[in-house]
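Here the complex is missing a single protein chain, while all its other protein chains stay put.
For chain A:
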Amino acid sequence: MSQVHGQTSQSRRPHTNHRPVRADIRTVSFRLKPDPPHSRLNHEFPTNYIRTAKYTFYNFIFINLFNQFSRVANLYFLFIAALQLIPQLSPTSWVTTIAPLLFVLSINAAKEIYDDYNRHKSDGEVNNREVDVLLAGSKPAVSKWQDLKVGDIVRVMRDSEFPADILFLSSPDDEGLCWVETANLDGETNLKLKYCYPATEACKDARELAKELEGKRLECEHPNEKLYQFEGAVVGSTEEGLDASNLLLRGSTLRKTEWVLGVVVFSGDDTKIRRNQQAAPRKVTQLERHMNVLVLVVFAVQVVFSVGGAIGRHYWLQQHGDDWYLEASRGWPEFGPNTQGALVTFLRFVILLNQMIPISLYVTLEVVKVAQCVFLNWDLEMYHEASDTPFKCRTTTLNEDLGQVEYVLSDKTGTLTQNVMGFVWASIGGHLYGRDTRSMPGELCLPKGLKLDTPHSIALDPIIRKSIERRSSRRVHQENGQMGLTTGDFFFHLAVCNTVVPTIGEGNEPVYQAESPDEEALVQGAKYLGYTLMARSVDSVQLNVLGQRVDLKVLAVLEFNSARKRMSIVCQLPNGKIRLYCKGADTVILARLADRRQNRQATREHLNEMASAGLRTLAVAQRDLSEAEFNEWYDKYHKASVSLVQREAKVEEMADEIERNLVLLGATAVEDKLQDGVPEAIERLSRAGIKVWMLTGDKLETAVSISHSCSLFTAGMKVVTLREEDFTELAKAELALTQAHQDVVRLASQQRTGAGTGIGLVVDGGALAVVLKVKFQDEFLSMCKKCRAVVCCRVSPIQKAQVTNLVKCKAGAIALGIGDGANDVGMIQAAHIGVGISGREGRAAVLASDFSMAQFRFLSRLLLVHGRWSYKRNTEVVMYAFYKNFAYVMANVYLNFFMAGFSTQPIYNSALIATYNVFWTSLPTIAFAILEKDVQAETVMAAPELYMEAMRSDWRSFFKSLSRWLFYALVHSVITFVWPIYALDWPERDGKLVGLNAAGVAVYTAVIITVNLKVAVRTHHWTVINGIVIWGISIGVWFPFMYVCSLLWQWWELLPDMSGVAQRLFSVPAFWLSAVVGAPMFSILLDFSVMVFEDQFRPSDTRIYQEREQKRARLALQESTSAASTELFAAGMNGMGLSRGVA
């Protein structure tokens, strides 16, 4: 993490300090007494007030408008409106642009206000939390968080959060310890131990503190975002160093400790959590990127028409420039047939045709996406009842990208697996226990706290229980020929050899919290079998062995690290014997046995079995030491451990010396169970053509076995591995990569002929580091593209983000990152879409994510069902927006190019222009985008291949389908223009004529009916809402609206152009026949024909599944009706007839 933030940290916030101290040091005075008036103590530091809200009451309007107008389309319309303010220039009223623009802006502003209101509310809540501030000589005063100042002495109580970054001064604990939970900070749920500043360890109140700290000051580094680093010192007459273990960070919570006293070091925006809160990168969907290009394309079209209009006018003027009734002027703004005139005409056409770009598109999309998100949040199929966690959209802008995901990059632990470690198998003295526990009847009397569904299923094995219950701890395992090693020793070992610090919970039962969940599982398993770790301190361990207390003296602890892959504890048993307990990776332990033959064959087989079952394995061994042996070693060890140079290497050497000649006790297997439904979900994703990559910190074997058990790798799959060994040198690496690539190509070609199921690729951590280098990226990626699944092992968080970036940037595909832990944050933020699993590892991943959910299996529904729907719906919304506006605006081109002498006479009057997008054409497309289902959810889940169609559409198919839409728009615009204009060009029954205004209204009527019918023919899923919105609101309300507008002029000087139009048109049969029935019907007939011909003779996959759904529904109905009335055939026929109406 620190690498990610490293670059930005130093240069921020130059510090002014009035004290003559070094500029790179922050000096904090302790506020031990009430401030004297006008005190300037620590005044240079920010207050503890925190603001996450984007706006204030006063700046809202400015910032929001600025943001909105940074969208090109909005700026464009503002520009058009500005042009329209010049009356000589504008053919239409400025209202026609300003009214819809204001509408659009205010919807967005309303949304922003709502979001920001919530932020303000939560800010207010946090800032007004209370904490005790201590001052010498007075009672603790309650202060609001926002009023805390640097240097304040605060008292934080158990289970409350720290209000700022605080230097830990004291706690009730004798040793000056406290426990904190940092889940909000780094996602780790295990408790961490913090140590107080030693000098104040004994101070329990402000007075004592004041005495101790008088005349001292705190010097430390400037605020930074490094969570695990802190350098400082309390400086008085002496200087005492402080580090990160003394600092209690805001965002973490005090646990298991009554209270702590501390001094505020970093406040407000200086705190490490705030420094870490980077603005999440703004993500834009592929559709939106296409759309922005589209806006430009359409603008270009508009310009072409405008230029055409300017040229056309030039030639028209040569014929009609002198028509006396037009009394053409040669000055502003008309000019003659010259450049100025052409320019004015050009601008007039741009204004006239400005609606070719749909003004409401962005806001419609926003509304639609928010609504889709609401439905996502409501989906019960993605709600996890066990944890009461619903699905949550944290970003409302990425929906359609969910339908185009090509790569899923997944974390393993906690994402694919439950991150609940269970001690399941044990190989003891050549016997494998625990394998069949699940099939055994629960006849056993289970100890307290053990349930049948415990993850530690080893404890349920009756054989092992019996052998322990009988206290047959002296039973010798004959097979190994070795005396004295028993199941009892084995579990005794597990209880002792660990770093778990138990705490005593309810009923005197120890509760385990461990840094390593594996260890926790082993200790818990041992406890269930009667070997209970009761307490641990630096130099002693207390056990309860089958009801008896046993105390051991700890002589040395040889800690685990990833190079050693083992840990040991040297203890003195109650009987005085000294014994070394060692556990670690099987390869390491087996190599260190005294008798190399001992048990190895059987144990090795067991270890293999365990690994291929996807379990994490450890081998367990011990060694008895004579006192002399130990003392001799311990002297050397002690010297090494206090040495000042190369301490670690020396200690390691000493450890290596003692961890030899071990006697094998057996091996353990810990299972991280897969989450429910993971194999099915992965299989679905892979059938949908989505490539699933697993990025895990696990070692290769475990990762591969998990991959098999979660269906990432299937039986027929060939696996190619990039091993670390082959990538140690660059030259070798190049060769190895090429070789692997050739393998992949060869296997792929073999599979094309055979019935294979794809290729899997495994990349070891070391190899990954090499192939991520720029030089190899392309080849690596092209190899990965040929593989169905890729597993990267021993991956660091940084590498996760790097892999994600590689896929995102180079593969040109949508990548989704999914994970649950703080180590996945980089990946989640780098991916196009980040999904957080709200699991056991805190909230860091969820907070960084775009979507969060409780279980991995929901991903298949999220992508296949909702993603696919959203993509199809939202693409339709975009296409439709351009279609409808194009179909509508083109009438102006026809009128002016062919009839009105390029004079930019609008065919529609202002009232019509202002309402087109907002009133008559927006609701149906919104309803469509929220309700449409081309196929049902179950159908996609059963046939995930349907996902590919949406996934594979790129800009080429996007523009292809766009040109199709625009072609329809063109055809429709011709039909809806020509029919009403020519039908109404002749006199009516009473001899009167309708004129230009009314003809325009007729064309408009034809257009809105046509574009609404267009939605109708494209709707596959007709709910009541679709019906109401299309027929009732858009088409239905239009006629009364038109009537009312036509009456307005009588009472009120408004809409003269509409005066009497509706009354006139309604009485004209040609209007009904042309604008209302003929033109829309003819337009849609063409769409309809293309649709049915394609559906029948070139069916899409979707279409075939629609037919299958229909067939299934009919069969189901037939069955139910025939069951209900087997005798009455006629009744059955009736039912079928009905079914067609409803189904």
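Just so it is clear, contacts are C-beta pairs under 8 Å (C-beta built on N, C-alpha and C of every residue); 3 or more make two chains touch, one makes a residue touch a chain; residues count from 1.
Note that contacts and distances are computed from a predicted model.
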Quick one: find the hidden chain's UniProt protein name among "DNA polymerase epsilon subunit 3", "Protein Asterix", "ALA-interacting subunit" or "Coatomer subunit gamma". "ALA-interacting subunit"
Check the options A:Tyr49, A:Trp259, A:Phe375 or A:Phe919 and report the residue that touches the missing chain. A:Phe375
Interface residues of chain A (partner: the chain not displayed): 87, 91, 320, 322-329, 334, 375, 377-380, 383, 385-390, 418-420, 422, 438, 451-455, 457, 673, 675-676, 840, 895, 899-901, 903-905, 931, 933, 937, 945, 948-949, 979, 981-993, 995-997, 999-1000, 1020-1025, 1046, 1049-1050, 1053, 1056, 1059-1060, 1063-1064, 1068-1070, 1073-1074, 1078, 1081-1082, 1085, 1088-1089, 1092-1093, 1095-1097, 1099-1101, 1104-1111, 1141-1143
